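Note that this complex is displayed minus one protein chain, with the remaining chains in position.
Our next item is subunit A:
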């Protein structure tokens, strides 16, 4: 296309020299037209897939990102007092005008039954404000001038600056509160940002832990999968197929079945502990704790994710010509040198693909840690699940967005260091 536009301003004498088709049109234009038609056809062919991806992937992710900083539960249902907040600077003492605006909002909340929704939003910022708001809305008919006294007659917490600060941060539909909370931060009464009390800090710790455990699982998977994939790639076809079935069978088995089987094997009164006791390795009082803790999470997730490492490795190893290694050996290289300088570099695309697959899957896992992780084997996705269960979708969305950002950063790093073109999945 660029060629055509570039040739458009060409002048007469040059035009005489251009090639034309048999019906006299310039060849470039005819070619461009044919190409455009082919492109349109290609686009129509992928259009259904594109629509599917947009509908099921792009839009939901966009909505999730939107939800992570958008919550209009309070601002929508309390427009009058939100307007007052917008017109006064942070930290302003609420005056009679503010109380009057709030009373107006409460009357409409009572009428439309929206106090629960509004209260839920403020409660995210300051616990126990939900009941304060629903209770005041129930008594909205008692709100008459002078308003401040009327509010204080319902509940003396209406004098508390923390309540007003919480309403102020809830009074805009767009807020960074959920991201702050996801970083273990909060807004103080004067509007400044501070860390939450030490005994409530959890998210930063869990993010770091999730990434570390996922990296560890990826590493163990690589160690275990490499020899297996090599064996698969070098064995005679009949034996390799048999081994392949052993790899694929667990892969096809339901995740829940596999996780439950691990519970049977690993628990305190489980098969492995009983076996070790009957063999005399440990005493009855020395049963190993292999499940309902971090160890359980690592063991079971490694097993569940192992095929995702074996398969890409296998697909790469299968096409490595054995003659390269033989050539290296015949030129005097030791087995270690041959492996390090000839074989390993050729498997890198498979290692990259397997590692990326396992790592990204591990970062988002939640069923397995929930079932076998106990108290200290939980990952960040378990907290996302927790907030979904408690209907705090904005918090769940903020955590998910941060997880997504973390994965994208790693993906970018991978591209910079190894190059995404070197990825080979099969």
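Definition applied: a residue touches a chain if its C-beta (ideal position, glycine included) is under 8 Å from a C-beta of that chain, and two chains touch if they have at least 3 such contacts; residues count from 1.
Throughout what follows, contacts and distances are computed from a predicted model.
For the complex's missing chain, which UniProt name, "Dihydroorotase", "ABC transporter substrate-binding protein", "Cytochrome c oxidase subunit 2" or "Fluoride-specific ion channel FluC"?
Looking only at the record, the undisplayed chain corresponds to "ABC transporter substrate-binding protein".
Touching the left-out chain: which of A:23, A:141, A:269 or A:421?
Only one listed residue reaches the unshown chain, and that is A:269.
Please identify which residue in A:199, A:254, A:278 or A:323 touches the non-displayed chain.
Touching the chain that is not displayed is residue A:199.
I'm checking contacts with the chain that's been left out. Which of A:71, A:110, A:130 or A:187 qualifies?
Of the listed residues, the one touching the omitted chain is A:130.
Contacts of subunit A with the missing chain: which residues?
The list for subunit A reads 113-117, 119-120, 123-124, 127-131, 134, 199-202, 205-206, 209, 267-269, 292, 370, 374-376, 378, 383, 386, 388-393.
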